[in-house]
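Only one protein chain is missing from this complex, and each of the others stays in its spot.
So, chain A:
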Amino acid sequence: MDKYVEMIRIRFLMMLAYRTNYYTGILIYAINIAAYYFLWAAIYGDKPSMQGISLGQMTTYVAISWLSRAFYFNNIDREIAMEIRDGKVATELIRPYSYLGMKAVQGLGEGLFRLFFLSLPGLLVVSLFLPLQFPENAHTWLSFSLSLLLSFVIYSELNLLAGVVTFFTFRNEGLLRAKRFIIDLFSGLILPVSFYPDWAQRLMDYFPFQAISYIPSMIITESFQGADVRDGLIVQVAWCALLLLPIGLLWRMAKKRLVVQGG
């Protein structure tokens, strides 16, 4: 366990060395979210609410979902793909830890760094000039924190899954890129899932994507109340558990057929 905690710390410190370029990052995030706000304001026109979400809630939704993304986002799928291509994965596999576990905690280290150095200051900056509505209920914050952590787990699991697939295909940049856009679109990052047509919403219930962004953002904007919050969290936990299955299975197969070409 210690070694995983240590790895989180090391990743955090690695990122800290590059913290200066996050100052511009905050600025760009702020412009980004502000532009989104005006876009949504224009979309709302004089409608007080759309799909049960008011403009104020939508603004908060957009701001929070982008800032949450900074936390749960990581590139471990690409890192795995790169290490397989370079042959580095061979040395990784003989080290006394779980390779996938180590990748996941590296992602967590990065995520924690961005949470403190990008998301929180970014939220502060954005709330200076945009009418964000934060819940006063401590319970909502607690549910949101839990939900955000689960988002990270699900996102990382999907990344690990995509990374492990590289063991079979060697080159899959296209797949990794496609996965990223599917997640952006269907996770509720750019658009709350409730805006999609009914058939699309029903279809999305069969995929883990909305558990990444839609559920935590709906919780923090209090668009989900009572039982909806509980159900959302249950869906997230279920996906966390369910995704372990294909990862474990593919990983067992992958280790057997790994071919390192030189390296």
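Keep this in mind: a contact is a pair of C-beta atoms (placed from the backbone, for glycine too) under 8 Å apart; a residue touches a chain by one contact, two chains touch by 3 or more; residues count from 1.
Please note the rule applied: contacts and distances are computed from a predicted model.
**Q** Would you mind picking the UniProt name of the chain not drawn here, from "ABC-2 family transporter protein", "Molybdopterin synthase sulfur carrier subunit", "Glycerol operon regulatory protein" or "Peptidase M16"?
**A** Choosing among "ABC-2 family transporter protein", "Molybdopterin synthase sulfur carrier subunit", "Glycerol operon regulatory protein" or "Peptidase M16", the correct UniProt name is "ABC-2 family transporter protein".
**Q** From the listed residues A:Ile28, A:Leu124 or A:Leu249, report the one that touches the chain absent from this view.
**A** A:Ile28
**Q** If I consider the whole complex, including the chain that's not displayed, which of A:Gly52, A:Pro96 or A:Pro197 touches that chain?
**A** Checking the options A:Gly52, A:Pro96 or A:Pro197, the one contacting the hidden chain is A:Pro197.
**Q** Quick one: say which of A:Ala42, A:Ile94, A:Ala227 or A:Leu245 touches the chain that got left out.
**A** In the complete complex, the chain left out is touched by residue A:Ala42.
**Q** Suppose we count only contacts with the excluded chain; which residues of chain A make the list?
**A** Listed in rising order, the touching residues are 18, 20-22, 24-25, 28-29, 31-32, 34-35, 38-39, 41-45, 47, 50-51, 171-175, 177-178, 181-182, 184-185, 190-191, 195-197.
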